[in-house]
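Heads up, one of the protein chains got dropped from this complex, but the rest are sitting where they should.
After this line comes subunit A, so read on.
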């Protein structure tokens, strides 16, 4: 079953197309990455899917219902969202912030303890929000978004400006949530992040989806059929994948000349540049 269905969705602001006829589906239980540079339209799509914006044309469905129904309280119980616009109450402690969300979602008191353990912040529960580091803050925001164990989680650049350790904490949490059945829609301009956690990714550029597929599939599709061979004498060879190359490599191996041998596989970043002719910003 598809949790998200987007069909020819277009969104214009003035005479600028933020999204131009975007279509894709996300089945239940998937971690789907929406990749693209700043201003590509990623946040606009999250806003459409969470009923903060109406599309200019096309149809977006969440849980098999038109996205506009996400304004209803019953539907809001089913999803969680973390965006760079999410905020904390600075004068309240971590626990008090979560207590508010617990009450708004009408959850039992144990939900706060559980989510604090989940984001590894039990020891800092009494800390005021204005005293938290950037990484801790992001984890509290994630806790607010997942306290009700949503079926669907929207994450807009969840690890931007986080150090690798804090980012790893977030990834671990997301994988755990996903294993428990949460479908995750994540936008990022960090290709390495997408490669690490996403089952499928779509590359968005200037409001259009350039390509879509699993990171493995995309790499296979865009792989250059060459083998990079570095010899111990310092020579480097880029050879086509064919019988002649196989014989040459066999010879070098017999003579013990090979230092390093690898197929040239593009990263998602390379694929992005290839497809758009543009660097990620």
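Going forward, a contact is a pair of C-beta atoms (placed from the backbone, for glycine too) under 8 Å apart; a residue touches a chain by one contact, two chains touch by 3 or more; residues count from 1.
Methods note: contacts and distances are computed from a predicted model.
**Q** Suppose you had to identify the omitted chain by its UniProt name; would it be "ABC transporter permease", "Phosphoribosylformylglycinamidine synthase subunit PurQ", "histidine kinase" or "Protease"?
**A** Its record in UniProt gives the absent chain the protein name "ABC transporter permease".
**Q** Write down which of A:100, A:196, A:212 or A:226 is the residue touching the left-out chain.
**A** The one listed residue touching the chain not shown is A:100.
**Q** I'm checking contacts with the chain that's been left out. Which of A:26, A:40 or A:53 qualifies?
**A** Once the missing chain is taken into account, the touching residue is A:53.
**Q** Counting contacts across the full complex, list the positions on subunit A that touch the omitted chain.
**A** Touching the chain left out of view, subunit A contributes residues 47, 50, 52-54, 73-74, 76-77, 81, 85-92, 96, 100-101, 103-106, 144.
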